[in-house]
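Missing here is one protein chain; the remaining ones are kept as they sit in the complex.
Let's turn to chain A:
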Amino acid sequence: MTALLELAEVARHFPVRDALGRARGAVRAVDGVSLAVPPGSVLAIVGESGCGKSTLGRLALRLIEPDAGAIRFLGEDLRALSPRALRARRRDMQMIFQDPFASLDPRMTVEDAIAEPLRLHRIVPRGGERARVAELLERVGLRPEAARRWPHEFSGGQRQRIAIARALASGPKLVIGDEPVSALDVSVQAQVVNLLRDLIRDLGLTFVLISHDLGVVRHIADRVAVMYLGRIVEEGPAAEVFADPRHPYTRALLAAVPGMGAKAVPIEGDPPSPIAPPPGCRFHPRCPHAEALCRAEAPPLAGGAHAAACHLQSRLPPPPVLRGPDRGGERLRRLQSFFGAPAPQPETTGINA
């Protein structure tokens, strides 16, 4: 099956200038990334601050221009599109941002915010907007009365629902969420994670989740790509990457997730600067397994459907078993089932029809 979204050797460097405006090097934010997202699947891009995951998300929608590489949407190179054709394409590709306080215009009512993409892409006939907005609001778990109110009247979780409704308004095929639940408190985060899961399933969305939170990723993603200093170090089916991580960095990330009872020795040091990444494998200065080869040569991403960019991947010791103790057991699960009741969902809303 052809991919809905395909990135081939995409790179983007940002020049770094000194106080006098002279170029002093470049931040290699994304440095040769290839990815394919099949339709109807959820790909998560994970990594720590500065790894390039947000830049990659913006490149994928051509919100910023790549320096090199190709970005294909349904086989069509986005870089070849005229500005006008690109605008029309945007109907099919939408983004949800982290901060619901910054992503909604405070001077627009909720209805105007959600109806704007409808008008822009002339999606519903004149006069039909109100009904569609009400439908979208219901879809994201808000009352239709919300339409006449202003963003400041809503909590962070509700605003994020509004931002999701706006992103869905044009009936996109692809949605990219850049840390869409990171700013939310855990109880509200769970509501929005469940909502995203439902929307992805019910609307058949193709979703790219950019996140630093491995727990959220585990609950939403089908496939996972792990980024470190502008490159993908591991990519594969979510279940496999979590159960059998092949790159030492992925292992370190998983071991550092708090709450697993693992008192593993954390990896040392900070991520190096993306302005002057280390030669060879970029992870080698922090890697407990690094050898001479790792310092000299950058490893390719190899291994097929579950690939890792590590020279030593066939020789690494087996990964530690990450299993949080089942502390609460059956009792806790049964108690939690009282909190599992899904929010009432309308049967079909025809958003993508």
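Convention: contacts are C-beta pairs under 8 Å (C-beta built on N, C-alpha and C of every residue); 3 or more make two chains touch, one makes a residue touch a chain; residues count from 1.
The rule is short, and it goes like this: contacts and distances are computed from a predicted model.
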{"item": "Per UniProt record, name of the chain withheld from view [\"Na+/H+ antiporter subunit E\", \"Xylose transport system permease protein XylH\", \"CU044_5270 family protein\" or \"ABC transporter ATP-binding protein\"]", "value": "\"ABC transporter ATP-binding protein\""}
{"item": "Residue touching the undisplayed chain, where the options are A:L254, A:C294 or A:A307", "value": "A:L254"}
{"item": "Touch with the omitted chain, as defined above, among A:S34, A:N194 or A:Q313", "value": "A:N194"}
{"item": "Absent-chain contact - pick from A:V16, A:I267 or A:A298", "value": "A:I267"}
{"item": "Touch criterion as defined above, residue of A:P66, A:G157, A:G280 or A:P299 at the omitted chain", "value": "A:G157"}
{"item": "Interface with the undisplayed chain - residues on chain A", "value": "48-49, 155, 157-158, 185-191, 193-194, 197, 212-216, 218-221, 238-239, 242, 252-261, 263, 265-268, 270-271, 322-324, 327-329, 331-332, 334-343"}
